[in-house]
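Note that one protein chain of the assembly has been removed; the remaining protein chains are unaltered in position.
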Amino acid sequence: MALTGKRKWLNEVIFGTDTPAGKNFDVFLIWAILISVALVLLVSVESIEVHYGQELFILEWVFTALFTIEYALRIYCAVDRRRYIFSFYGIVDLLAILPSYLALVFAGAGYLLVIRLLRVLRIFRVLKLVRYLRDANLLMRALWQSRRKILVFYSGMLVIATLFGALMFVVEGPGNGFTSIPKSIYWAIVTVTTVGYGDISPHSPLGQAIASLTMLIGYSIIAVPTGIVTAELASELGRERSLSRCDNCSRAGHDMDAEYCKFCGYKLAEVEELDEDEWSRGG
Amino acid sequence: MALTGKRKWLNEVIFGTDTPAGKNFDVFLIWAILISVALVLLVSVESIEVHYGQELFILEWVFTALFTIEYALRIYCAVDRRRYIFSFYGIVDLLAILPSYLALVFAGAGYLLVIRLLRVLRIFRVLKLVRYLRDANLLMRALWQSRRKILVFYSGMLVIATLFGALMFVVEGPGNGFTSIPKSIYWAIVTVTTVGYGDISPHSPLGQAIASLTMLIGYSIIAVPTGIVTAELASELGRERSLSRCDNCSRAGHDMDAEYCKFCGYKLAEVEELDEDEWSRGG
Amino acid sequence: MALTGKRKWLNEVIFGTDTPAGKNFDVFLIWAILISVALVLLVSVESIEVHYGQELFILEWVFTALFTIEYALRIYCAVDRRRYIFSFYGIVDLLAILPSYLALVFAGAGYLLVIRLLRVLRIFRVLKLVRYLRDANLLMRALWQSRRKILVFYSGMLVIATLFGALMFVVEGPGNGFTSIPKSIYWAIVTVTTVGYGDISPHSPLGQAIASLTMLIGYSIIAVPTGIVTAELASELGRERSLSRCDNCSRAGHDMDAEYCKFCGYKLAEVEELDEDEWSRGG
Partner (left out) sequence: MALTGKRKWLNEVIFGTDTPAGKNFDVFLIWAILISVALVLLVSVESIEVHYGQELFILEWVFTALFTIEYALRIYCAVDRRRYIFSFYGIVDLLAILPSYLALVFAGAGYLLVIRLLRVLRIFRVLKLVRYLRDANLLMRALWQSRRKILVFYSGMLVIATLFGALMFVVEGPGNGFTSIPKSIYWAIVTVTTVGYGDISPHSPLGQAIASLTMLIGYSIIAVPTGIVTAELASELGRERSLSRCDNCSRAGHDMDAEYCKFCGYKLAEVEELDEDEWSRGG
């Protein structure tokens, strides 16, 4: 059903981005988010906390109150409340205020407020960065298309990590830092992903030989997800091009950042509506 | 020859996945495997071992007995015993129980029981995750197709590692941790694969210059397997698409995750039979 | 307007590369640049500085004076002064002398003279390494084409780094080196990019589990930019080929390093003019 009166107006301001009021509201909101996240980072720096802890604490609660009211209003004026609450943005909006209240019970939970960062995703809608959105969607869809391949790939990698971890635990033993199989698995993952902290590293010649093998395996494994995503990206890129038709001459094959039809010079339509569900799917 | 009576029934339960009994058996089996692997991980954690070592030890033998009986039954009721014993799954099934008995002789061998994890591969067949299997096969075939290129690539890398290792051993010497050429080769592999533990690192200016060269080489080498696999994956993806024909309109070119023919909407057949040998080959 | 007399002659010598004088000037210039950069490197080595500090200091000012005069002359004899000053090369020429003067105020600024290195880019024009330029442009254009995708990708990565950083700060805490969220974000970036210094690394089992997750995420993220650039490079390569037409038979599709038309053997024209703006754009 359509909204009326106050709710309708609120809805336009809070959810809409077309009216000046709606745009200003979102811009103000994004700044509020960025500042509140910056506050959290500052609080975590001890030297700052000892000096300005009091002020920062108050400010944090001001923002929390602000976001709580906003969340309440969003629920109040949403067209379909259930749908909003369980939408990607709805959940993020909730997560963005919960930590403050959790912090009253568990100290430290307050730092999780950085999750507010996710709310900044709204910036895409506000600034109508359609082309950026298109690119973001392209990446998202490519990753989404290859989700199963990547899952299979991860299962395989975890199995490898477990097997090599156990092997190293037997070979190197607690004496060289491989104090347990779980920890050895951690080492295997650190190695296969080529991160290589060096907090745990083999000392026995045999251990180093096995480690070398692990690295070489990880080295060729690194190729797999790249191959997957690249292949998907290429096909997505092609699909995207074939999708963007000119409304005038209805010919397709325009570059992703093309604004005018390269055949008849007609302004190309923006494909926003398809962006929204992309996001909720991608999120 | 076809099986009869008890053997036939056992075969359906143990190897089959179509009858309820067969499915339940496999599901139960997978849980048993995962739990037994978890046990091995726990045993390796000293703090846990000292408290529950006794219980864990008994449980481990319970599972080993269980799997030993299962293995015997599989041999008994297999259609072609020789074929099963030397198949990928057959060997894994054996390896999954051997370590327990080895542990009686060599302490520590028991940790190798994590190899049981490989048995979980059966999950694909149980849950009929055909599409996952297709993706897994795609990856396997891509890797399989490029096996020779990757072998050539590794030989080249080992030669490079040996040459640079020897060079660094001469330049840096035992004083800076390069105590022997084999160890220097280990360092070279750690460097070329960009793992970089830092347990051994050059200190002399000349050594650091050579190390930089090694890294840059490794950096462009990293491109090679990625290129190989990507190229293969792309071609495999194409082949896969061209293979999946619609039984109704017999037109090909369907996406890998398509369930219905995009031309006539007819349900697409699943390509499982081709998965099996894939696995045995890929294993 | 066209230049006349002295200015015209100077312009030919300083900007031109066709006259012998112009060529010699540029060659001399490049050697001067490389030597002056080498000097800066030497000055930074303490053991050298203590012995030859005096001489190096004088030499440095000689080069600075030299480049200052050259910069003045370039402005004097430029066809369009405003255009030169704000061009890529113009700004680099200025930055190449500023640090020396800044060093009078802020000690250490002198080391920034290495920026002179950028001036060596001129070498492309001097040696007329057209084909190298073409390749450079190809890379530049590929990166340029995918600038938005890469930007989106970085925003995503920073968000991930911030979230995981905060999480690790809560889990590991200052005791294990995660002294503040900003520092934890630094750790997250070090991990996600698979650099893995190991100066900060998780110690608690939970922390190591989260770190493993971070690595696996970074590991699949690493595929994204590669996929982007590869796709762009491929399409760029295609465009490049289709661009290079033979002036004689006007057929396209020649390889990038082809010097003669593969259809009629006619010498292919070099595409330099298109290189210039590439650079200014790319720079």
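So that you can tell them apart, the chains are marked A, B and C in the order they are listed, and the count of residues begins at 1 in each.
One rule holds for everything that comes next: contacts are C-beta pairs under 8 Å (C-beta built on N, C-alpha and C of every residue); 3 or more make two chains touch, one makes a residue touch a chain.
None of the values given here were measured: they were computed from a predicted structure.
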{"item": "Of C:Leu29, C:Met157, C:Val170 or C:Met215, the one touching the omitted chain in the full complex", "value": "C:Met157"}
{"item": "Option from A:Gly90, A:Pro182 or A:Gly196 whose C-beta touches the chain left out", "value": "A:Gly196"}
{"item": "Residue among C:Ile97, C:Ala142, C:Leu167 or C:Met215 touching the omitted chain", "value": "C:Ala142"}
{"item": "Hidden partner chain, residues of chain B it touches", "value": "148-149, 151-153, 156, 159, 162-163, 165-167, 169-170, 174, 179-182, 184-185, 191, 194-198, 201, 205, 208-209, 211-212, 215-216, 218-220, 222-224, 226-228, 230-231, 234-235"}
{"item": "Residues from chain C at the interface with the omitted partner, ascending", "value": "37, 40-41, 44-46, 108-109, 111-112, 114-115, 117-118, 120, 131-132, 135-136, 138-139, 142-143, 150, 154, 157, 182-183, 185-186, 189-190, 193-199, 222, 225-226, 228-230, 232-234, 237, 257"}
{"item": "Chain not shown, touching residues in chain A", "value": "194, 196-198, 226, 230"}
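Keep this in mind: only the chains that are shown with their structure count from here on.
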{"item": "Interface composition of copies chain A and chain B: same or different, split at half", "value": "different"}
{"item": "Angle (degrees, nearest 5) of the CA superposition of chain A onto chain C", "value": "90"}
{"item": "Inter-centroid spacing, chain B versus chain A (mean Cα positions, whole Å)", "value": "30"}
{"item": "Residues of chain C whose C-beta touches two or more other chains", "value": "194-198, 226, 230"}
